[in-house]
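What follows is a single structure, and I will ask about it in a moment.
Heads up, one of the protein chains got dropped from this complex, but the rest are sitting where they should.
Order as written gives the chain letters A, B and C; numbering starts at 1 within each chain.
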Amino acid sequence: MTFLRTAWLVLRKDFAIEVRSWEILTTTLFFASSCVLVFAFAFVKEGRAVEDAAAGILWIAIAFSGTLALGRTFERERYGETLRALLLAPAPRPALYVGKLLGMLALLGIAEALLVPMVAFLFQAALFSRPLLLAGLLAGGTIGFAAVGTLFAAMLVRARSRDVLLPILLYPITIPVIIAGVRGTAALLAEIPDEATATMWIGILVAFDTVFVTLALWTFEPLMTE
Amino acid sequence: MRKAFGPLVVVGAALFVAAPYFIAQAPYESTMGLIQKIMYYHVPSWIAQYCAITVCGVASAIYLFKSHPVADRYAVSAAELVVLFGLMGLITGPLWARKAWGVWWQWDVRLTSALLMELIFVAYLLVRQYGGPGSEKLASATALFGTATGPFVYKSVDIWRTVHPKTTVVPTLPSSLGAPLALTSAAFVLLFVVLLTLRVNLAERQAALDEMYLALED
Amino acid sequence: MNDGHLDFDVVEVADVSRHFGRRRALSHISLTARAGDIVGLLGPNGAGKSTLIAVLATLAAPNSGEVRYGNRPARRLGPGLRDRIGLLAHELHLYPELSARQNLRFFAQLYGLATRGPVDRALEAAGLSDRADEVVSGFSRGMRQRLALERALLHRPRLVLFDEPFTGLDDRAVGLASDRLRRLAADGAIVVLATHDLDLADGLVTRVALIRDGRLLSDEPASTGLRARYRALIGAT
Partner (left out) sequence: MSLCRIMIALTSWFLLSTSAFATQPPAAQSEYVPLKDLPATENVPAAPFLIAAYAFVWIAAMFYLWTIWRRLNRVETDMRALAQKTSRR
């Protein structure tokens, strides 16, 4: 009970901070859309997008803006050393991780709500033909990415050169998640949407999410002790 | 391990000396000819890398939960060897591929997942190098995640690959090719053990030096 | 969450060492603090005071030795131990984007306290009742400091740790904070105050522990002539 309550408190606190300025949300959304545009310049040839580009661009934009948001979120906890204050609370420490993770998921969910229509519109991608499967892919991929990202961003708070170390650690470990997301989405975008393939990738994502979240909950406590 | 070190070096070296003879003796593989002999160095370097990954993952987990400095020494030594053997595999692979497949690089499952593993363990070394004090713990989390997700990485890349056109697959090997391969594999594993021992010894000396500095301050 | 069995009235630092690679931050420190004590941890910057505070707060683990809270080491007490510890560092542990009340309420809930009573009392004690709903980033350093102090004391900790908390405050504010510390100790708290400010420590602390380069130079009851003692052991101030 304390566990869920603590996670909820941390989530609500982050939300209360965010509504004061909407800083992280607006910058993340803007960055995500810039990503899409930058990649559009690279992958649109003679007015048409390269095959499978839409799926790749969608997921790269999610990963890049996610990294940016992670850095900013934990910078907030570093300023005033509030992360230490959280760690000093008698609540189980993994609950803090879960709270932070939920916040990241909410943020990335909003970013995806912008990115998906944008990619669909700019690349004539039929992203909405199988909405449930797409939602499954997005959820699975986002949880996997954010689970690793939140743990690493939290542990890098007290490391030197954390800005550059976060992407260095995060991308190699989360590439399998991105592969699953991109291939699953690409399967949905084929002439005839390939539901079987998409479902299989969702299954793989669920397996990844389970491994990542379990490992993160397990290692959070020893990682946070200096 | 220390006591067995001398014999290990001798046996390992003997295997390496014997290897060229057996490799030369082995018949040519029917479709690829001479170039296939890269296999005798290529495959064993992956086997050695898997050994290194296992050692690094286990040692990192022990260090993370027990904070035992010896475990950390094994973890960092094994991580360097993961990168070393990975590099051997990643260089010999394309050389083989250039001749056998006609291209340097294929997004083959083994190549891709090997590249990812290499990246993860380079990241491990980078964190230790630039993370500042306390980065050993952070690095051990990296190794733990890298090791634990290894099989999944392989699986996901495998499926990713099979969705795409297939490439030449190395056929199952007859025993005339297998015997030298077993020999070089054993040689590489021994090379790994020898290098690991030397590197751990270095880590111990470094720790002893740190200890001396600390004693000086006391 | 106030489990009685987790309470303690003595904290023992037993032969604690902590190093970062080649740098010794703490070297074989042994120290005992009892309820009612205000232990002044004095020493120049970089002496290891902050590290010792972090170890006492269970935020950092020592490389050797242990800290015992009422004869029990930290690892045997679990997260409930943190319910008995309060920490105020130079960084204030407050969210500048939130209002004073929001900050206090968040931490009160995190500690499993009722949100109204303790929060109102803390606002009152900080003298911020009339500005409770303004955001912290608009406060002066003194106001933030008072708020941070009350935030750290919200859950009535037994062990109260201060790490250079009064830098940048004017004399009146320092005087008020000092009175607050004295009251805490009188109520049975164990107060550990790390500072390099002798003027503040003089007359406030009941025990003096002088540390330099991670080593404990002396641990003695406070007496007059703190400055002379400090100069003799540590050098020019």
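The criterion applied here is as follows: a residue touches a chain if its C-beta (ideal position, glycine included) is under 8 Å from a C-beta of that chain, and two chains touch if they have at least 3 such contacts.
None of these values were measured; they are calculated from a predicted model.
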| query | Wait, the hidden chain, what does it touch out of the ones we have here? | reply | B
| task | With the missing chain put back, which residues of chain B would touch it? List them for me. | result | 5-6, 9, 13, 16-17, 19-21, 23-24, 28, 30-35, 37-38, 41-42, 45, 80, 84, 87-88, 91-92, 95-96, 98-102, 191, 194-195, 198-199, 201-202, 205-206, 208-209, 212-213, 216
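Keep in mind that, in the parts below, only the chains that are shown with their structure count from here on.
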| Inter-chain centre distance, chain B versus chain C - centres from mean C-alpha coordinates, in Å | 49
| request: Just give me the whole-number Å value for how far the CA centre of chain A lies from that of chain C. | output: 38
| query | In whole angstrom, what separates the CA-based centres of chain A and chain B? | reply | 31
| query | What parts of chain B, by residue number, touch at least two of the other chains? | reply | 67, 134
| message | Where in chain C do residues touch at least two different other chains? | response | 61
| said: Applying the document's contact rule, which stretches of chain B touch chain C when the two form their complex? | reply: 67, 133-134, 209-210, 213-214, 217-218
| field | Parts of chain B lying in touch with chain A, wherever the complex brings them together | value | 64-65, 67, 116, 119-120, 123, 126-127, 130-132, 134-135, 137-138, 141-142, 144-146, 148-149, 152-153, 155-157, 159-160, 163
| said: Using the touch definition from the top, list the residues of chain A that touch chain B in their complex. | reply: 148, 151-152, 155-156, 158-161, 164-165, 168-169, 171-173, 175-176, 179-180, 183, 187, 197, 200-201, 204, 207-208, 211-212, 215, 219, 222-223, 226
